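The complex is shown incomplete by one protein chain, all other protein chains being positioned as in the whole.
Each chain carries a letter (A, B and C) given by its place in the written order, and its residues are counted from 1.
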Amino acid sequence: MTYLSTAPLSIEALLAEVAAPHCGGTCAFLGTVRDGPDDGGVTAIEYSAYDAMAEAELDRIVSETRRQWPEARVAVRHRLGLVAAEEASVAIAVATPHRADAFAACRYVIEQVKKRLPVWKKELRADGTATWVDPSGHPSMVGPQ
Amino acid sequence: MTYLSTAPLSIEALLAEVAAPHCGGTCAFLGTVRDGPDDGGVTAIEYSAYDAMAEAELDRIVSETRRQWPEARVAVRHRLGLVAAEEASVAIAVATPHRADAFAACRYVIEQVKKRLPVWKKELRADGTATWVDPSGHPSMVGPQ
Amino acid sequence: MSRVAGAVGTVRIRFFARYAELAGRSEGTLSVPLPATVSDVIQRIRDEWPGTSALPAQPLAALNLRHVRLDAPVADGDELAFLPPLAGG
Partner (left out) sequence: MSRVAGAVGTVRIRFFARYAELAGRSEGTLSVPLPATVSDVIQRIRDEWPGTSALPAQPLAALNLRHVRLDAPVADGDELAFLPPLAGG
């Protein structure tokens, strides 16, 4: 696997991957598992994917980004398996000669990831319940099991 | 000094600083010293500042950012002294509950830094020359000394 | 069978996440008369595999690792996957 990882994501590794002498601006994005007041005591999220398609989709997203921003150097990783609250589920780094492109390209990658990546998450709560997350707003209780 | 540092900048440290359970999106920006084909063999940049004002200005920029994005957690560092090519001169991290705010607030900080921070740089080249950088486009040779 | 002999394709079907739980299976192989669209295959799955009626009638679908619309044509050897609302990132 190139883009998917069951190990914790290292933003330093991604930054090193995109660094280049001619790129003066690097924008990075980290998506982390929230446990806010509205998140009902989420202790971890279990991420699963349609692995082969997620890899293909990420490869397409990276290719599209390079086509739109030919000088951009792009790296992205999505984590799978159990991810604890405050750990990163997705990490993106984009380096470009000028900063406006770094922001735009990094934003493009995360928006496409959210829109297209065949990845699902089950929120695990302190009370033992588990819920499939439907970002369209219809959570479905599936536990305690 | 709070925001200025003569030591290498650690993006991991900034990310840890802004991390919070309710913040699911973190945008970071790193400005690095370029040595591209048009940069004439820059080996390092010597950054100097009007220290007290740069600290005050960064504090104001952070306060403004928090006013505009009340849920944002913001960290910023600017490096001073000799910075080698490909090392970071500025690092910013912004964590927010939702990603659009993280991108917008991070972008705000770097734009204000570029516009307002009393910091100057002298490009040091492999051939021994040194040039004060004027981003408005009028470099002035000051070496070899 | 009374059906006029025609091309028949074998399609690999995959269910993910909540859909695998609803369908009671994560994959299977299905023979479908061709030509057929993704919608045709969905109908056939509902007819042939008990339990799959719990799946939505118009799920998100991917054909050979790409998102497709439900009117996309399916060919012999294809892998057709049904995807619950995406939640990556």
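The working rule: contacts are C-beta pairs under 8 Å (C-beta built on N, C-alpha and C of every residue); 3 or more make two chains touch, one makes a residue touch a chain.
Just so it is clear, the structure is predicted and the values come from calculations on it, not from any experiment.
Taking every chain of the complex into account, the chain not shown here touches B. Per the touch definition above, the residue from B:A54, B:A75, B:A104 or B:L124 contacting the chain not shown is B:A54.
Which of B:A20, B:A72 or B:V90 touches the hidden chain is settled by the complete complex: it is B:V90. For chain B, the residues in touch with the chain missing from this view are 31, 47-50, 52-54, 56-57, 78, 89-90, 110, 113-122, 132-136, 138, 140, 142.
Definition applied: only the chains that are shown with their structure count from here on.
Chain A and chain C have centres, each the mean of its CA atoms, that are 28 Å apart. Averaged C-alpha coordinates put the centre of chain A at 25 Å from the centre of chain B. Averaging C-alpha coordinates per chain places the centre of chain B 52 Å away from that of chain C.
Multi-chain contact residues of chain C, defined as those touching 2 or more other chains: none present.
Multi-chain contact residues, meaning those touching two or more other chains, occur in chain A at positions 31, 110.
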